[in-house]
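Here the structure is laid out as structure tokens; the discussion comes afterwards.
The complex appears here without one of its protein chains, the remainder shown in place.
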Amino acid sequence: MATKHARVAARFMISPAVLLLLGWMIVPLSMTLYFSFLRYNLLMPGMEEFTGLTNYRFFLTDPAFFAALTNTILLVGGVLLVTVVGGILLALLLDQPFFGQGIVRILVIAPFFVMPTVSALVWKNMFMNPVNGLFAHAAKALGLQPFDFLSAAPLTSIIGIVSWQWLPFATLILLTALQSLDQEQLEAAEMDGAPWIKRFWFIMLPHLARAITVVILIQTIFLLSVFAEILVTTNGGPGTASTNLTYLIYMQSLLQFDVGGGSAGGVVAIILANIVAIFLMRMIGKNLDA
Amino acid sequence: MNTTFRALMGACAFAALATAATSETITVATVNNGDMIRMQGLMEDFYAKHPDIQVEWVTLEENVLRQRVTQDVATKGGQFDVMTIGTYEVPIWGERGWLVSLDDLPAEYDVDDILPAIRGGLTVDGHLYAAPFYGESSMVMYRTDLMEAAGLEMPDAPTWDFIKQAAAAMTDKDNEVYGICLRGKAGWGENMAFLSAMANSYGAKWFDMDWKPQFDSEAWAATLNDYLDLMTNYGPPGASGNGFNENLALFQTGKCGMWIDATVAASFVTNPNDSQVADKVGFALAPDNGLGKRGNWLWAWNLGIPAGTKNEAAAKTFVEWATSKDYTALVASKEGWANVPPGTRTSLYENPEYQKVPFAQMTLESINAADPQNPTVDEVPYVGVQFVAIPEFQGIGTAVGQQFSAALAGQVTAEQALKNAQMLTEREMMKAGYIK
Partner (left out) sequence: MARSVSTQRKLVTTVFAWAIGIAIFFPILWTILTSFKTEAAAIADPPVWFNFHWTLENYATVQERSNYFRHFMNSVIISGGSTLLGLIIAVPAAWAMAFVPARRTKDVLMWMLSTKMLPPVGVLVPIYLLFRDLGLLDTRIGLVIVLTLINLPIIVWMLYTYFKEIPGEILEAARMDGATLRSEIIHVLTPMAIPGMASTVLLNIILAWNEAFWTLNLTAAKAAPLTAFIASYSSPEGLFYAKLSAASTMAIAPILIMGWFSQKQLVRGLTFGAVK
């Protein structure tokens, strides 16, 4: 179908996007790579010198590095689990006929529009605060000891906050996919006496597979760099209990102004992100072609 | 009509040019503290005196502000003409030539009026690099009613033992009254500000003369153990996330018996509009252990002008106005003496009107009791009471703060936290080349 002329035109049309992104990737990346081999602290100008792999050695042997790696995986995995499972359940519910569907749908998608900073501030202060927060008030009303979310279970609390923000996104996509499901097929299965769980497992879930991969792909991209929520709520603590890779690099490069160390961390994070990316792309690629 | 339109356009353009020529705009980066917010409401006075200067405000939360201005000044980004910076930054930046020196302030500004302890911290090699907007130390704020009910009397200069005894007596967890509220949130300017100052009174120090970290010392172990003991037994829940603001809210709502924190808090806790306990607050010096140093810090928020700004003259005019005696008088006339920015000028504390303010005397005594040049019992190679004025300190202080915050949250033991702190500080000092 594509003529040679069309191919040339196509290449011409793609190139602005590709070139821009290439520039956006290569320029900062090469600067970061260069800095990562320097001893370079913004607060000590004129002392830059080549230090080889020192920055990498310090970053990789930092006890916080392993914790950050685990936390990143837990955070991404936890949020994905909550939003995908929760999203499927919510989508199934919202797909049923009931009164006020439109309004409920609006209520459900609202968290997606809230700035991460705002949502973190609101959750931290007005809900999770162990003295003045609403959860503490509720616990006291029930005669329980208020639970101190952000210091006793920092990572879980952050997973909760982030999940609240992303649940609407997952729900919307899964709901749309669900609505396109062939009703007759479902009804036929129902006539045949297939129980609900079987209908769900063998008809609905396979139909949703593609939508689920889309949710996983898009969310992973955003979840790998969760930052504002951590900065606002726990500052990565207590200890390193809620420090993810992004936050660790932030501490290096913007708290200590150790540009060299931060850059080394950045390079490590980019490499790790790309490993995840390749893995994801494989999975998605297969699912999207189908 | 067309000509009229054109004429109008021309007039507009001319007017725009005219204002552009006479009016300068300066950008001021500041922290979202009450005193700074108040200043933004009093700008009419400045504009009346200097109609040719426009001020744009960038108001940020403390940590964000610090990161933004440091990044800007270090890269010479030139986005700000006046920066609000702490006593930690001024000596470091001044030494690097990043700040415009303020040696040529006019006589009526009366530089000699600035409190010597504060001024000393802003001077590098005899040059003044920033003007203090307000200064603070730390002190004990306590509830007089609870103290009375406990049958105790707070001395003007309490010891840590007394604080522990009082905290135990005042705590009534069923009614949500916690004997003591202290900072627990990780950060060099948060829990470490308190803990470093407390450690000084225990005879502990950050580094010895060879820049070797000292967290393996007994003095630090005693400091941290006493702190954890106080906080776990008599402190509020969730203390590992509490900074200045969280504790202020707790104290104002009557949930703390004692609170050891910045002296500026005094005007907030005694303000009946915000505080439910405004008429029941007493003040005392920060505690000691009889070793000659008290557990109080010294801090000031200052206005500095980054070198290389295009609007240096206008920026200086603004800094002069904001830190002048006239500004103090202006605030006093509009908001009352209790609300003037404290802790910068001797004349303020000599003012009979200001002496009537209940916390004035204690604030001054606390500030005078701090000595950034000789902060600890033993001799140390660094300057700074609750910080160490080296560029690496922000990162190290925060990382150590995280360890101690984790200890408070019960995730690690005190012993382990100190061990981790010692290890990570050694690492960073080695990386920075202080120790081989």
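Labels for the chains are A and B, by order of writing; each one numbers its residues from 1.
To be clear about the criterion, contacts are C-beta pairs under 8 Å (C-beta built on N, C-alpha and C of every residue); 3 or more make two chains touch, one makes a residue touch a chain.
A quick note: this is a predicted structure, and the numbers were derived from the prediction, not measured.
Taking the complete complex into account, A:250 is the one of A:37, A:56 or A:250 that touches the chain left out. Shown as candidates are A:153, A:203 or A:273; the residue that touches the absent chain is A:273. Annotation for chain A: contacts to the undisplayed chain at residues 1-2, 6-7, 9-11, 13-14, 16-18, 20-21, 24-25, 27-29, 31-32, 35, 42, 90, 93-94, 96-101, 103-119, 121-123, 125-127, 132, 134, 137, 140-141, 164, 167-169, 172-173, 175-177, 180, 183-184, 187, 210-211, 214, 217-218, 221, 224-225, 227-228, 232, 245-246, 249-250, 253-254, 259, 262-263, 265-267, 269-270, 273-274, 276-277, 281, 284-285, 288.
Contact between chain B and the unshown chain involves residues 27, 29, 32-34, 37, 40-41, 56-62, 64, 68, 71-72, 75-80, 243-245, 248-249, 252-253, 265, 268, 274, 276.
Throughout what follows, only the chains that are shown with their structure count from here on.
A straight line joining the Cα centres of chain A and chain B is 36 Å long.
Within the complex formed with chain B, the residues of chain A that make contact are 41-45, 54, 58, 62-64, 129-132, 145-146, 148, 150-152, 234-241, 251-252, 254-258, 261.
By the touch criterion stated above, chain B contacts chain A in their complex at residues 67, 70-71, 74-75, 92, 96, 176, 185-187, 236-241, 246, 249-250, 253, 255, 391-392, 394-396, 398-399, 402-403, 405-406, 408-409, 411-412, 420, 423-424, 427, 431-432.
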